[in-house]
Each structure stands twice: as C-alpha cells, then as structure tokens.
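Once you've had a glance at the structure underneath, I'll fire off some questions.
Missing here: one protein chain of the complex. Every other protein chain is in place.
For clarity, chains are labelled A, B and C in written order, and residue numbers in each chain start from 1.
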C-alpha cells in the first residue's frame, strides 16, 4: 500500500483528494495535516465523511516528526510547496503540489508567474523546480512517472489545454487566434467565504473577472507554446456562474486550412487515443456539465463553423476532480506505476 | 453473482439503482427495460455513464422472453408492479417494487391507498400482496430476508418513519400529537418536466402542496400504528424547496412524561443499534442535507424543547438514495443474504 | 416631503429601505450613513442603483452634525438603536429601528431577550423603550401612528405572528399546541459572508439551526400572548433553504372545537379586513414564495386537517420586504399619516 499524507487537508482540495484516497485500492492515508482545526476529527469539518474518515487533523508544523509517507499531496496555497517539498523529498516522499509553485520548470518562467500574483519572484527550491513536471498526464505521462515533484495544474488550465492541445500540435489553428472563454463553478474559488460568493450575491449572478490577466494564463501559454514550438499568447476570459462544480471552456481558433469537422475530430481522437479520462464526444452528441460532475473526465465537443472557418472546442471538466484532486490522484497513479484509473474509475452521480 | 433486471430503467429511480448496481460487488445487470427509448444505449439518456453503462434499453413488453433474473427492480409507477410481479415471481425472480403496489399487506389497506390516489381499489395480485413486506430494513429486516416481493417505501415515508419510530415504539410521545413537516428536493417528483419544476418557476421558490392528504401519509400511519399498537393519525405537510436531492423532515411530538434529551437520545440509539445507515447525531452536532446527499444514510438530530415539552427530531435523507434506490439495494442485500452495506458503503461527494 | 436618513445603509436592510424610498412619492433621502465604506457612492456597493442612487455614504459618527431628519431608519444591529435613538428623538426625528432594541416595551421583557442573545440586559434608553411600539401594523396600527420609536419586527416573527394571530385571538387553537416550522432564504442572515452561506456550502443544502431557542421566538410569544390574554410558549424550528428571498412558515395549532375550514378562513378574513398587505388566499388556491418575492405582501393559505383536528396556516413573505424594509416603510407611512401603501404598492417580478 502506498502511504499518503495530505497537507492542507481542510480545504476543498484536501477533502477532494481525501475522498478519493479513502476508496483507492492501493493507498493508505497516513495523516491529514493542516494549520487550523488541529485535533478535530476530519468528519467534524466534513460531516458527510462521518464513519468514513474520522482521523484527527494533525499539526502541519510537526509533519516532519512523523513516519515519512511515500507521497504527499500539498493542497496548500502558493508559496507553501516550495518551502515544504525539499524536506519531504529528502525524506523519500514524492510530492504532488496543487499551487503554482511547481508548474514552471525554470526560474524565469516561475518569475513571470510569481510577479503576476504579487509574490517573491525568486523560487525557494530551484533545484526541485528544475526536476518538477507539469502534472497534466495527457501531455507529460512519461515524465510524471519519474518526477520527484509534480505541479498539479490549475483547473482552468486543464480544461483549456486539453481543449486546444491537439489542434495546436497539429498546426490546425492560427496561433495568434486563440481565445478561451471559460465559465467556472464557485467551488473553484475554494472554501473561504467572500462577499462575491455569499449565496445571496452569487445565486442568479454571473460575471467575468481578472480580465487583465488571470494567473492560469501563464501555464496555459507555456504548455501550448511547447506544443506549437513557438510562443503563443492567449486571450482568456474567466467567468463565474452559479454552479458548484464544473468548468465549461469554449476554445476558439481560426483554422489555417480548409479542414472538415471530421478532420478536426480525427486529430483529437488520435491525440487522445489511450487517454482514459478524455472523451471526445461522438459526432452529434453535445456536452454538458452534468456529464462530468463528480468524475475525472474531460468531455470535448468538437465543432467547426464553416462560415467563419473557426474551430470551437467545448471542454467540460469538474474543477474539483480533473481540475484538481482527480488529476492529483491520476498523477500519483502514474508516479507509482499503478493503473492510471485506480480509485478514479467511477462516474459522477445524476441528477 | 446475483443477476438483476431493472424495469422502468429510464427514470430517476431506474438510473439510481443502475448506478449502484454497476459498482456492486455481487451483482450483474442482466438487462435494463423500459417502455420508451428502446434500443438506445443507456448512456444516451444519462451521458455521465458513457463508458460505464452503454447497455441498450430493452422493450419491457418482452422482458418475459429473456433469461429470468434473480431479482427485478420495478422502478415503475403505481399499477405496474401488481401486473408484473406475479409473472416474475413465477419465473423465480424476487421483486423490489418502487410504487405503492406492495407497501400494504392487506387488500383493505391497499384499497385505502388506491382510493386516495384515484386508482382501482382492487389489487391485481392479492396473493403476492399478502406475502409482500414493507421494505424499510430498520423495521422489517427479518421479513424482508424471506419476502418474494418487497414494497420499497416512499421517500417521505422513510424520513418520517425513521424520525418517529423509536419514540412511538417507546411510548414517549402522545400519539395524537404527531406532525411531520417535510421539505423535499425536486428530484423526488421524478424526471418528467412539469410547470412547477421548470427552472425559472422552481429556482428561488418554495411551496407546500397536497395539504389535504399526500399519498405517503397512509404508509407512514400504518407503520407507526403497528409500532404503537393503535391507530395513529399524522398531520403531514409536504413542501418543495429548490434543492435537487434531499429531504429534511421535522418530526414533532409532545412528550408524555418528563424525559430529558439524553433519555430520548438513548431510546433512539438503542432502537438503531446495528442499523448501519441511521446515524443518530452526537449531542451538540447539527444535521444538514449536504451530509447525506449522495449516500444511503439517514441522519437524525434529536432535540427536546423543555419549555413546551415537545420532541423535535430532524431527519435528513437523500430522497433518491435512502429514499429510493439506496433502500432498494439495501433490501436486495438483505433478501440475498449479503452484507447489508454491499454497494452502498460510500459517502456522498462534497461540496 | 418627509426627510429621511438611513443609518446602517450598507447592509441588506439598508439597501432595501433605500430602494423603496427612492421611489416613494412623499420622501426625500437626506443621507445614507454607515460606519464602513464612508465616502463611496452607494452605487459602488450596489451597482444596480447606478444612476438611481449615487449618494455618498456618510460617516454615522457625525450624523448628529447634519440637518435633522423627520424619520431615521436604523438598519443597525442590536445595541446601536438604544444608543442612537434618544439623540435622534431629541432632535425631532422619529425612529424605525430594525433590531431587537425596541421590540419589547418593558425592561423585564427586554432583559429576557437580551439575555438570550448574550447582551447587556439593562436597556440603554428605558424611557424610549416604554414609549416604543412593536412595528407590526396589522396588530398595532393606531399605536404606531403616535410612536416616537417603532421596533421593526423580526422577519420570522412577521410571518409567524400573522399566521397565528387571528386563530389565537379568536380562541380557535389550544394555546399549548402551537408550532411554527419556518424556512427562510439566505438573505435573512444579512450581507456578511459566513461559511454556511458560502455558495458551494449553501447550494443544494438545507438545515435547521438554533433549535434551543432562536431570539425571534420571544417577540412572537409576547405578541401572541397579548392576543390570547395569557402566556404562550411556542415551538419554533427555523431552517435555511437555498432561496435568496422568502420565508415559508407552517403554523400548526390544534383546534379546540369542531370548526370547518370555512369557519377558520372567515376568522382570518375578518381579522385582516382592511389590511392591505395580507392576502388570505382564495379557497382552492395554494401559496408560493414566488407570489410574494419582491413585494410587501403576506400570503396566508389556510388549511384544516379534519382527521387530526389541526389547523395548518402556511404563511409566505419576502423576508427583506414585509419581513424588514417593507414593514419599515409601512410603519413610516402610518407614523406620518400617509396612505399605508405609499411606495409599496407594487408586485414583485416574475420569474
């Protein structure tokens, strides 16, 4: 059994991976750590887990004093991972970090990101940064398998990169034409109450935000640029809608040659052959959030507008699953040579 | 492996039990039957099951021509079960029926129910009716184990009977004082669109309905009357709130003697000792729908108002799980001597 | 024109009365006051009012330095009103206070309330308290007209008192049998974000709370006790459902004699004759939150369960209108001899 620790267990990212690991056939949870609610049973925070996970929350400050784990999930905010990961790796623990700390391989790329979010641009663990891998399995499966540290991708990034990657790699779309229009559920903002997300403010409301540069755009551009072999700039419009779980991204690109819907679909089918969690929808079928909610799938609905010669790929994920905890477990499965779907092979519930 | 058929698979009751059986370790689905959408893959109706259940929907009219199952779930409306069950039982199939057809043991009791809902008061299978058992495991576990036909209880009934049963059996409450004030999510009304449940009409709306007698009141009164040893009449106020899954029932009763909260709690703890799906909440904890949504649990929050000497038990269930498909699978487990929690031993998802 | 000030303008109670006064034919807003966001235009907090109310928020600490108003609405928490009201009254301003500060006429009654909510039990303005009137127009219209200070009632209290008052006054129900089961929308908790009301926590969720004594129960019992001529104790179960605006209260009482539904309805029709904002629904009609949302109406749906000889009155209000700002304006209209419906004579919007 793989022994796992979850650090930052108290937030949505923590409870998400805990739920998945509880039913994972190859994993034993060694401990749940946080900096708040220490000593409380986890089910006091998340009563749906009463009888399933009554482990006490342990003090993250003392994690290093206990038995080292095989894997640690750092469901922690930006900055924590670069502090914690070196010690964990030194004790033989492999790390999946949820924040932006390990989504960028080079100090220069990290600096761009850190500057955007107003943090110290000098990375705290540059050696690990160099060895870390961007944790989107559909692009970096082999490297993830070997990585000491995996930078779990941002939720918007997952939906958008998966929506664009095949077309960008195949050179189907003009690289200066890419637009991602993304709608997220509110759980993507985490567990902390804020005025915008107060039920009376958020119900029946929708809005765009961070129009001048959401932090996820950097990792999206970096990943797509690598696929393209040249630098890409993306227009990205994040929006919040009154949904709990889910991201719907519309990925727009102008086709550079006269290709049919069938051609484009074939490029996507080929790219995702063997990818267990990407479903390129059958021709004629339409996607919806309810089809992915609660599961680790990314559903892609490929469209071509022949009048404007534009490709529109609609990408659906559950932001807390494929967009976060599900990808984290998928990455762990790959890191430890397990079946990639272990613990993830289930649909959501409906309705 | 127990071979199961689901008849009426296309509705919420059908998809609910299908989802549960797909991950049940001891069950194989022989066929999904309905009278509509015949030939379509099940995942065309419920796309979240793509890759998990792509079985074609079979014509319910020809079910009898195929290999008999060990168990059939009749997720069918009132009247269908009494027509189908005799043939199924004759072919060696045990039956769990979702409707009111087998919730009443005697023709007289059935007649009262049938009259209330405007149906033919003469039952179509009186011999089976006499052998059938009301499928609330916490009351009738032993009889369910032997029954050829189990009448799966109504969703409101589950929440209310479980809320009152210990107090009524123990004689704690005045039998003429019982009031159940129940709030249900909209999925309890099934899959068929209706004006009330149209999103713009239902969002931000709530209302009581059937004030002059919801059909579930009859089975509630019958079950509680048996526990009391005398006839009980209940005031029941069903209400709809903008929730998808869930029932919250407030169960009121006037205490007949001066008992403390601890005393009442102990009566409930004793009554539900060994009941794996009833959680009497710890003193000081409060219930919520999110704690049971997606699971088969019934959470009971016991309160006593000393000023009015009244007991208020707050009962939470997921109407599609413990209120329907979950109870159905729990009943099947009991009927076939399996662990009662097989296929049901999981929490819901949160948030 | 009546000159009005709103103190505590920034919360839901403040914006509610501001919206109403903006279109009131007889009122001019002198100033909006608060202790936060000072200097910001009101429309920066509430952008739907851009172009309608761009007044700056003024510092409540300096309210006394400006021109006195004819009326002040204190949309402030418990404790503020008793500090502010004496000065306002001394400068010739009549006061409508939203908190519990002036809902109780006697120091003894206030003490019971203050103790319940953990505040200093000694009232800060006992002379004004003695002259204040409980601001439920349907019960105290004449006294409100003369009062220097009106204690605007609690939202639950409005729905429950209006639901019980006629039956209690007429002696129709056993006084020890009263139960109010109330479901409120989330806006009733105000504007401040809290974990329970965070969209992902509140969507699809419902729960009871304060089972051991919501603070509104005291004013309800006091008002009903006066109507009954003897002390009444009420069982009250407040619940939150995923609705923004609205309260649905089920008011239960055992009938003391054999009266018909028509008899009970007649008692209610007589009691509310001339009450412009109470609609006793026609026989056969059912109430719903959507019928009162955005308006000052209280819709009462009268039911009698002959089997249990119990009356069930379903009471619907918008908690921010008849439950708060609407009642406040109605009280002001009465205080200044205006048509009681001035500024309130409009339906809500639908859907």
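Everything below uses one rule, namely that contacts are C-beta pairs under 8 Å (C-beta built on N, C-alpha and C of every residue); 3 or more make two chains touch, one makes a residue touch a chain.
Since the model is a prediction, treat every value here as computed from it, not as a measurement.
Of the listed residues B:244, B:280, B:298 or B:338, the one in contact with the hidden chain in the full complex is B:244. Across A:26, A:225, A:303 or A:341, the residue that sits in touch with the chain not pictured is A:303.
When the whole complex is considered, the residue among A:183, A:265 or A:322 that touches the unshown chain is A:183.
Checked against the full complex, the candidates A:81, A:287 or A:347 give a single residue touching the omitted chain, namely A:287. Although one chain is not drawn, its touching partners on chain B can still be listed: residues 12, 185-187, 191-195, 197-200, 202-204, 242, 244.
On the side of chain C, touch with the chain left out of the figure occurs at residues 12, 15, 19, 22-23, 46-52, 187, 203-204, 244-245, 279, 285, 288, 290-295, 346-351.
Interface residues of chain A facing the missing partner chain: 176, 179, 181, 183, 185, 200-201, 203-209, 211-212, 233-235, 237, 239, 241-246, 248, 250, 252, 286-290, 293, 301, 303, 305, 307-308, 310, 312, 314, 351.
Everything that follows uses one rule, which is that only the chains that are shown with their structure count from here on.
Of all the chains, the one whose CA centre sits at the greatest distance from that of chain C is A. The distance from the centre of chain A to the centre of chain B, each centre being the mean of the chain's C-alpha atoms, comes to 38 Å.
Per-chain Cα centroids separate chain A from chain C by 46 Å.
Between the Cα centres of chain B and chain C there is a gap of 39 Å. Counting partners per residue, chain A has 12, 187, 203-204, 244 as the residues that reach two or more other chains.
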